[in-house]
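Missing here: one protein chain of the complex. Every other protein chain is in place.
Should a chain be cited, it is by its letter among A and B, assigned in written order, with residues numbered from 1 in that chain.
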Amino acid sequence: MVPLYMAFLVGGALCLIGQIIMDVTKPTITPGHILVGYISCGAILSGLGLYQPLVNIGGAGATIPLSGFGHLLAQGTIKAVEQKGLLGALSGGVEAAAAGITAAIVFGYVAAVLFDPKG
Amino acid sequence: MGMPNPDKLKKVEAEEYDTLVQQLKPKPAIFKNCVWAFTVGGLICVIAQLITNYLLVSGMSGTDASAFTSVIMIFLAAFFTGIGIYDELGKRAGAGSIVPITGFANAIVASAMEFKREGYIFGVGARIFTVAGPTLVFGFAVSVLIGLIKVFITS
Partner (left out) sequence: MPAKKKKGIQTVVFENPPVLTSWASIVGPKEGEGPWGGDFDWILEDYMFGEDTWEKAENKMLRETVKLALSKNNLEPDDAEILLAGDLLNQVISSNFAARELGMPFLGLYGACSTVAEALLTGAMLIDGGFCERIVAATCSHHHTAERQFRFPTEQGTQPTPSTQWTVTGAGAIVLEFLGVGPRITSATIGRVIDMKQNDMTDMGSAMAPAAADTIKAHFHDLDIPSDYYDLVVTGDLAKVGMAILERLLVREGLTPKPNYSDCGVLIFDESQGVNSGGSGCGCAACMLCGPLLKKMVKGEINKLLLVATGALMSPTASYQGETIPGIAHAVAIENY
């Protein structure tokens, strides 16, 4: 099991990079841009085989940041291609990330039913 | 009048003005923001690691434990967004609460809640993807591209 302090350091460092990008670049960078950037970069790094080592060291510190979600998509696709070929390129990513995506949408819907925005 | 080119002059004027703005505009407190982002982001990952460790000890496989952890973290983010705490955290933590999957969940839940008053189909249903949509589009696009490259290499 990954020690907690490694999860803290790796997760913290990944967030730190995001903060520096937000503060140093023009403030036209919104949370949406950050999320898109992280998921894409995570998937690309994962495709190049560079993200798995980070997961081995940091555990949840590497999988919980959205780059880890990109890693999940990329690895799912790669595995599916190995099993099913071309079809796997289309189905693998969503299959691997299905639980997270569905959870976010369903919980979002439920929260909207239960809570009003307080502002 | 002896003005050479009004468009060029306007451009120079705008550039000069921007220099003045950059001089007078206060910069974000980068160091403080970074400390907050690092700490909050790190702590969110520690909570996730604790959950993963617990699931692993109770006999779940590595992949399942990781997926289940994500679901629990998304649930927590939805809950704290619902009761109006996550946005307060975000004001201080910045990227520390945006980058983790809880930030992704927060963006989805906040959009869904916000547009409840425009109805459940075109309010909640349509707007829930305001931030999640772009993220998933690019995530899927990159993963399909990786899959195609993989197909190309193996064949």
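As a convention for this text, a residue touches a chain if its C-beta (ideal position, glycine included) is under 8 Å from a C-beta of that chain, and two chains touch if they have at least 3 such contacts.
Here the structure is a predicted model, which is why all the values come from computation and not from measurement.
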Sites on chain B contacted by the missing partner chain, in the whole complex: 13-14, 17-18, 20-21, 24-29, 33, 81-82, 84, 86-95, 97-98, 103, 106-107, 109-111, 113-115, 117, 130-131
Residues from chain A at the interface with the omitted partner, ascending: 22, 26-28, 30-31, 117-119
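By our rule, only the chains that are shown with their structure count from here on.
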Centroid distance [mean C-alpha coordinates] between chain B and chain A, Å: 10
Touching residues on chain A, where the partner in the complex is chain B: 1-2, 4, 7-24, 31-32, 34-36, 38-40, 43-44, 46-47, 58-61, 63-70, 73-74, 76-78, 80-82, 85-86, 88-90, 92-94, 97, 99-101, 103-105, 107-118
Sites on chain B touched by chain A in the complex: 28, 30, 33-34, 36-46, 48-53, 56, 66-71, 73-75, 78-79, 81-84, 94-96, 98-105, 107-116, 120, 124, 128, 130-132, 134-136, 138-140, 142-144, 146-151, 154
